[in-house]
Structure formats: C-alpha cells, structure tokens
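For this depiction, one protein chain was excluded, whereas all remaining protein chains were kept in their positions.
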Amino acid sequence: MENIAIIGIGMTAIEADKKGDTFADMAWEAVNKALDDAGMTIDDLDNVVTTSNDFWDGRTISCMAVSDAGGASNKNVSCVEGDGAFGAFYGMTRILSGSYGTTLVIAHSKGSESVSSLITNAAFDPIYDRALGMDMITASAMQANAYMHGTGATPEHLAMVSVKNHGNARLNPLAQLPMDITVDDVLNSEMIADPLHKLDCSPVSDGCCAVIIANESKAEKYRGKPVWVKGAAFCSDAYFLGDRDLSYARSLEAAAKKAYSMAGIIDPKKDIDVAELYDAFTYQEMMWAEALGLCQDTGAGAMLEKGLFDIKGEMPVNPSGGLLSGHPVIAAGLIRIAEAVNQLRNDAGSYQVEGAEKAIAHGVNGLCGQSHCVWILSREK
Amino acid sequence: MSKKRVAIVGTGQTHHKSHRPDVNGQELINEAVQRGLEDADLTIDDIDAVVIGNMDHFEGINYTDCWSVDGSGAFMKPIMKLTTGGTTGSTLGIGGYHMVASGLFEKVLVIGWEKNSESDTTGAITTAFDAVWDRLVFAGAISGLAVEAQAYMAKYGATDRDGARVSVRDRKHACNNPYTQLRKEVTLDEVLASPMLADPIHLLDVCPRTDGACAVIMANEDVAEKICSNPDWILATANRHTYTYLGDVNWGELDSMAGAAKDLFNKAGIKEPRNEIDVIELYQPYSFAGIIWIEDLGIVGRGKGAEYIWSGATDMGGELPINPSGGVIACNPIGATGLIRCAEAALQVMGKAEQRQVPDVNIALSSGFGGCMWTDLILHGKKKPDF
Partner (left out) sequence: MKEDFAGVEPAIYKSGISVPYHWWAGETASRFFTAIRDEQKFVGVKCLKCGKVYLPPRKTCPTCFRENEEWVELSTEGEVVSFTVARRQFAAMPKKAPVIYGLIKLGGADTAMLHMLGEVEPSSVRIGMRVCAKFSENRSGSIMDIEYFKPV
C-alpha cells in the first residue's frame, strides 16, 4: 500500500448532553480543531467523507446536517453510514485511488437526542426478532454470558476493565466519565442485564471527531506531524445472533490477520505498543484483545489481573479511557484512531504510553461486534 | 498495491415493481446480486468486498449493511454502507470505484436497494430536512421540485407542456426496458390531464414508488478484461452536495449539477459534452428536470432546454438520447435508482442494452440526484482511460 498518513485530528469533549450544540456545531468545532492541528485551511482539503447514522440523528440523509461544517458545499463528498473507523477507511480509499490528495473525515452523534433502546432495537430483523424488544444492551449481555461461559472469564475480570478505563479517563480532559472506582463498586452497581452491571456498560454520549488523511506528498507539506497507516482491514460476521458463536470474534480475527499482514506484523504482542479498542462494554475489551492476538494464551482475564493492560503495563489498552468513559456512537471508532494518533505523536499528555511506536485503533458496526475495522498505525513511515 | 483503473464487468437488477410481497428486503437484494454474478460469470467467492446502501427510514431497519449479509453475500467479507439520500445509488457507484481504484480490492460488489412499499415515503423523506428550520413547512420531495420548475418557468417562459414532453419521451423509452416498473406509453394530453400535485407538476410528471434492487460488479484493470470482453471503464466521478437549507437553493438552476459537471469534464478532458457524450442516464425524478438540468450539464445554453427536447434530439434515434431505460419517471426504488442509472449506462457502453441499446456508444454519463438538490456524476467509456 502506498504511504498514507493522518496529519490532523480534532475532537470535541465527550459529554452526556451538549445542550448548546447542534450536529453542525459539533462538526464545526472538531473540523476547526483538526485544521489547526494540521496547519491547514479548509481549502487545502480535497474531499470530505462524513459518517453518521439516520436513526441516531432522527434524520434521513443525516449527512446533510454536517456537510457545511465540513466545508463540503463545493467539494466532492460522500457519507458512510456506520462507525467512523469505516468512514476513515473509505476516506483513505479516495486518496489511494489517486483521485484526491487529502480527505477530511468527520463522524458524529448525539445520543442525548433520542431513546437509545429503540434505536438499537431497530437493528433487529423486523420479521423474526424485533418484536421481542431486545436492544444493544440485552444483546451484548447475551454475548457476555456466552463469552464468560466459553472462556471462564469472571465478573471480576469484567469489572477490572471498568476500573482501569474509568481510572484512565481521569487523565483525559475530553472524557465524560473519569472515575476512581474499585472492582466492588462495579459489582455492586445496578445489574442492568445479567451479567452486565451499570458500570460494565458505556454511557450514551454526544461527541464529534474529525480526522485529516493525506497521501505522502501532502503529508509532508503541512505542519501536522504525520502518523502513518501501515494496515487497515474490515470484515463482517453473520447477521443473525443464532448463526454465530457469540463467544468468539471470528470476523475481528479475520480483519486483524489482514491488517497485520499489510503492516508486516508477525507477533502483535511484541510489535504493538498500545491499542485503542471499541469497549462499548467491559467484556468486549477482553474479547477484542484476545481476537487481536494481544493476550498471552491464558487470555485477557490473566492480562488484567497482572495489570498488563494498564498505561504502564506491557500492552496498554484504552489509555484514553475508552468508550466506557464516553461513547458517542459513530464517532467512537474515529476517536480511537485520533487517540492512537495522539499516542504515536507523543501528544497524549498524562495518559501517554512511553515510547509508543505502533498502535491499533479499532471500530465496530452492528450488534455484538458483528463487523470490525482494524487500523495499524505507526510513528515511522 | 497501487492505484488501478476500474471497469464495470457485470450488472444485475430485479424486475422492479410497486410491491414485492413475495420477498423480504434481504431476499430482494439477493436476486439482484445473483443476477449480477451471473452476468459477470463470477461466484460470490470471487468478490473481495461489498458496498451497499439504501435510505434507512424507508425500511425502518438500522445498520442494514450488517443486516443484509445473508442476501448480499457479505458473510466473512468486508462490507460497508454508503448513504446520501436520493443520491445513494450513484454515491455507491462512486464508492465502489474508489474501493477498487485504491488497489485494496480487486473485485467489488456494489448494491443499491429499496422497498419503498414498506413505508410512508413522504413521511420518511420529510425527516431529511432540518428539524428546526425546514421540516415543518416542507411537504416531502415534490414541493421542492415544483419550486424549481416555477422559478425556471418564470425566467424562461416554459410551461407544463414542455415538462410533459419529457414524460412522454421517458415513458416511451421505458417500453423497451423489461426491468422497469411502468411500461405503458403516455400522451401529452394524458400527462396534462393527470391530477396536479404541486403546480406545475402533474401526477404523470413524477416517479412512482418502487421495490427494487440493483447490483454492479466492478473490477480492476488486472482482471476486468479477463472477466468481460467488453467492460465499461469508469473514466471519472464527481459530485456536489451543495446546499443544506432549502432557502439557500438557487431555484431554476441546478448549481450542484453545474459544479459537478465542471469537475467531471475537467477530470476526464471533455470539452464539448454535447458532441462527446453519446447517451445520458439522468436521475430525473420529475419531467421538468429534463429541461433544466441539461442546461446545467452544458449540453445546451440557458433557456434552450425545452427547444432541444422538442427537437427530438434526446429521443431514441436522436443526437443525444436521454434515459433509454425510461429513467426515474418509470421506476424509482430510491436507494437503487442512482445505481440503476450507472448500470444502464454500463449496459449501453458494453453493448448489452438489448432493445434499449443506443448504437455506437463510446462515452456515457450517469447521474444521481437527491438531498437538498444534490448531484452525483459518473462518466463511463468503452476505451480504457489513460491515467
């Protein structure tokens, strides 16, 4: 793959309710931050890819809301409906195709404006499943049970993820839920859907992220320090939950294999220095870390027990605090990419992983991690 | 892996109908996909990635890319959803192009689909517009189009009779297309006598509501000619989603079309579109657009659209046939429609358009329309482009 870099990032704070901001206002903030970061003006952007979801926005053609804020009115523009990591992938192909030198990718959502249960219930097949009234939380709880049954992971292991991520969030000024909690706090929090307690679940948040991708010649033209894309891949599992082995993230394994191959990574445990993963729920960080090959054979639980996923551990996962500390859907995966960029540029302030050279950023589409998008980023070209 | 030239090597569509009660959405998608694979003589295993889209609120299903997997063939493959409203189909065509041109995927399956019969179309469209400023006064798609027609008429003295001539043309062309929904000719008088929806738009001036799906298979230059002896090369793509608020629109001229066309022709080196383009599949949701938008394309000068249409230049056999498929007035499964334009343009270039074939097609143009008067354009050609 030709050399592609991320040269600018911008994020709004992640908050429970951005009362004063419309989608366009959030996009305006994130885009301007990204432009400042890269040392570019809006005219330097050759094309725009927005990422949004019609259900979450309550708006068909949801891309319309952020088009102007992205400077897209006189540019080539498109929209991916799905997680921002996928949007960024498409934005990258528009450069690799030779059509454009730079792409602005924006991803947003305002969870505060809607009833999340009804929105994720709409992901269920209307003919066979929807009437049952499940949603993202009950589906994920079902997967958590399958995962724990299949691997022996315990409620304490899940709680450790929450403790770590909320703790990390205290170091991240943009995070919504910095918290100093213990495993017992998590286990004593309200049981939402067995086995997930309240503190096992990410909140529903408002937020927006913008990322500027560039080809090699443009990457070297602007002030923003480039972080190089060494590999990127995505893959989807079957749709019906009953068709899948919910305890095993096979589509993530496939996407990871492809991304590692593109990046020339043979042993991710050795080569990857930090990972920003899609932890919508505590058990997911464990499942995804295992499928990505970041854990010893004893699994994620053992890694957590030994503190290996901590910022100062051997394999830091979600030093930013992850989604458990703030989850604007759609923007979520793009924020993972932006946080990975922060790490590789040595810009992550108090949650910086020392000497980070290669990072994984990861996004998810669909129920129970049906479809995954994996990015391998590097400080060196 | 480096950038590649891209060709369409196969297409498939369902026989579009107002209702398809025999299939659910996944099954409808599958029909088009199976036909596309058959046309290209490929199996689903040959496909490296899938790009799919529809307009969510028409079917009320969230994350349809994930949901579609059984029907779209994306099991354990990369699948991504693109959606931009009415322009979705053409946005998908452009998306498939970039995915292949990037060099990351050799063969990509592009799918556009819609089951408009499953919902209240107008109710769903109304949510496109800003909840605070536009939604409460905007009554679905037709009113905006009527405003455009009125603005043009006021400037150039055209009448609804001129619009009707375009309907007559497209409904006649549709009779040659076995896939399209409405396959009965209409006369000028019939169009003008049909109920007025929003002055000057009559019922027979606008598109119907349709269930349908379309699949297009794109391949890179390394394999395109092995799969298909006469592939349709994508010469260039361009789009403009210019406006967000209805009040900002420059009514009577389609600025997004003019902007996208300028960009497209620049990329492809087209200097005289009227002479160089052999056929146009225009996403024309209502008849009057057929008069106005050819001016924005630079086919004719401002105010000259009606005259050109009346001359027969855009009929089959004319100098620049438009919508040999019958276009959108004969069939409109919204998420598929723009991709059907792309597929029909490809069929013209590949010489596979059967009864609706325009002779000697070297260059074809397909367009998409939607949103707040937005335009997507794709230029297709018989000859492999220089880089």
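Each chain carries a letter (A and B) given by its place in the written order, and its residues are counted from 1.
Here is the rule we go by: contacts are C-beta pairs under 8 Å (C-beta built on N, C-alpha and C of every residue); 3 or more make two chains touch, one makes a residue touch a chain.
Because the structure is a prediction, the values reported are computed rather than measured.
Put simply, the missing chain touches A, B once the whole complex is considered.
Only one residue in the set B:120, B:185, B:222 or B:272 touches the chain that does not appear here, and it is B:120.
Within the complete assembly, B:71 is the residue of B:10, B:36, B:71 or B:368 that touches the hidden chain.
Note on the undisplayed chain: of the listed residues B:24, B:177, B:237 or B:287, the one touching it is B:24. Residues of subunit B in touch with the missing chain: 19-27, 30, 34, 43-44, 57, 59-60, 69-71, 73, 75, 115, 117-120, 123-124, 127, 131-132.
Touch with the hidden chain on the side of subunit A covers residues 19-20, 58, 115, 117-118, 120-121, 126-129, 131-135, 137-138, 141-146, 149, 190-196, 238, 240-243, 246.
To be clear about the criterion, only the chains that are shown with their structure count from here on.
A separation of 34 Å divides the Cα centre of subunit A from that of subunit B. Of all residues in subunit A, those touching subunit B in their complex are 1-2, 53-55, 58-61, 63-65, 67-68, 72-82, 86, 89-90, 92-94, 96-99, 119-120, 122-123, 125-127, 233-240, 250-251, 254-255, 365-367, 370-371. The touching residues of subunit B, counted against subunit A in their complex, run 1-3, 24, 53, 55-57, 60-63, 65-70, 74-85, 91, 94-95, 97-99, 101-104, 124-125, 127-131, 237-244, 259, 263, 370-372, 387.
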